[in-house]
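Note that one protein chain of the assembly has been removed; the remaining protein chains are unaltered in position.
Each chain gets a letter, A and B, in the order it is written, and its residues are counted from 1.
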């Protein structure tokens, strides 16, 4: 028996003893299945190079905006956590001490759960050390983790294997050579699959500061000599094909809203030209982006890349922080979105298209029962994206299943998406998700709503079948 | 003891043993009370003619868009389920096989619960046969149900009585002669009440393709010789009176949004004329519909018909499906609505009107705690409509009670509404609702928030008192 919650076999399982017992048995079906991660942000270089991870701060704290944001909210400047391009006034160990002192802030949070889990299960720290993380033992824990990182077993590929990862998708620029992916694929000694994902946001979002420059480069490099809007579309199609050839299964789109629009070719061309001249208004930009979502769906219906949409985040909400530290520094804030009206032009033409898969994510929970479940419950092409970002947490995942299941059952959701750059948290995230699935299903069994034998089949399908089917793996 | 979840006496009751015991006792109070169904879509002809139901597919699958939509999402064309006007390339038995093969899609869904329940409780199929419905036993189950449908005890009136239905409201066109209702009422051997409901949507919604034509017919048939807007209003009032004389207790309105508007007579007349000329803009149409909701409230305050509003569904979302299969084919998709601002003009004038009852439904759950509970907790005329459509499911009904009770208690909700054309699912739907009410109340008793003796009174009022009171039955 252990008092450590991170190691407790029943963690995240429901309190009611009868339901917990059902959940335990359901969990046993999937606890050790391989990890399939069809969307995330781990750099392919890490796996390709297999260099040792740097210090604990650089691995665990500085790049993880889930972690740095909450410490920032408590009054610690991001610079003290070595966020952003630097130079920094503090060394890694000092930044780690800030983190250790802030440890109680993470009680009850998803990040706290993942950190605790990786400290105990990946780095082997005792539960009481993790519980008591703080000023007193900050240095000792830093040293312990640093020592582990120096061991050969803690190189990226070794962890990849230890974590039981079968597939890991990265997120990549359309002009990326995918050289790292090629190196990994070419190494027969390493059996894990590391797949690129086509993410063209800065080439599509006219408001992006580098849009024009990137569009020029894209067209020059991949437009087959064609210029203008036609060359731009040609180049996007060509680069998508290149990604497909290098193993990509999906194209991801981080858009402001789920708006889609079907413009005529002349209309689109005129907007494109206006934007290239730097004259696009805000509504021009929205219209162009909405139209490009339609175009991306058209290309996905042709080349087979699963289309995933991540809308509804106000990026870089605090401009002074963005200017000093850059993007992805903890102040992307969700807002209310509409899918029903916005996605309609796209679905009119591609909602029943053969083999077209469209995975719709949301940070606005109200959309789950109101819009996504009804959409996915009719359109063969639509799948409901798993709870994402702030919603990737036990209670939120439970609310998600409760919100969508009664309308769509268990076959129209994407499977778990970890969406992370925090490599060491991947097992904890998938483990948490599996525990929530077991808990949700256990309640349905306890309430005599799903036969227990079926629940055992369903959980395997949720964990293993859904991501393979939805992402064509 | 049975392993069959459909027959389990504790189905849908909470897992905690203490709470479950309280719920069982609460359920016992209401489990066998008569069914009162003040809003639904069963055709009156079925009861009037009392003809045998056709085959299982025509009864259970093809007309139920809750069922066909999820099979469609899995890739089966609606035509293969004999949806729409036909002709069909498959016979009923083949369509049934598609359904049987799709059976696992319904695990965890409300439709799955109702189907399972009617298979076991109405058609007497054994639990293991229902659990194992699929390609292997599709034909056998089809034959078993078809055989039942041929029995005299399975005619509509016999089922009506067996189901314990006391009142069943239909939904009818304003120009319906209500001849079927009259026939039923005239038959002294049949004691069930089958009441018409006045549903004037196509006469009010200018965007409806037949609006002008229907308005002309309405005015010609019931306008007392008066033309134009005045004749139109007169005809609506006359037909409402005709419905009242034939037993109607409510008028139902399926509108796009809950917007209401009080126009002056000249303004309304001008809009009407513009619409009749086919020149109404989108905002003209919205204004006219909003104004007509105000007018319908005015008439309800006069003639006593309970006014029910069902807003917030984007009808016929996938136009190609609508064109091929018609309306009500599974792609009406909810969107976010506002009641607080929109309904205000109507409530300003009729919110405290004597004996005016207004039942407000929503498909946007966020409205329950934010708008409907506060509105119904102040205005004597406002009642909160029961969870409807996608929300008519155990978890969603629980969320509803949790969202509204703390603000309005148990006296301001409409009572359960099955809103269905799936006749054989009616007992299962009411049974599920009663189980959820028992479960919700049991938790409040277990948490010492409602005295147990009061909970026994409250559940009877929720199931039996509320619908009688709200719908003036």
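Assume contacts are C-beta pairs under 8 Å (C-beta built on N, C-alpha and C of every residue); 3 or more make two chains touch, one makes a residue touch a chain.
Keep in mind the model is a prediction, meaning the values are calculated, not measured.
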| item | value |
| --- | --- |
| From A:157, A:214, A:331 or A:454, residue that would touch the chain that is not displayed | A:331 |
| Candidate in contact with the missing chain, chosen from A:53, A:106 or A:160 | A:106 |
| Sole contact to the chain not displayed, among A:290, A:343, A:393 or A:441 | A:393 |
| Residue ranges of chain A at the interface with the undisplayed chain | 3, 5, 8, 10-17, 69-70, 72-75, 104-110, 112-113, 131, 314, 317-321, 330-336, 363-366, 390-391, 393-396, 399 |
| Touch residues of chain B, complete complex, unshown partner | 14, 16, 18-19, 336, 338, 340-341, 344, 347-348, 351-352, 366, 369-371, 373-380, 382, 402-403, 405-412, 443-444, 446-451, 453-454, 458 |
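Rule of thumb we're sticking to: only the chains that are shown with their structure count from here on.
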| item | value |
| --- | --- |
| Inter-centroid spacing, chain B versus chain A (mean Cα positions, whole Å) | 39 |
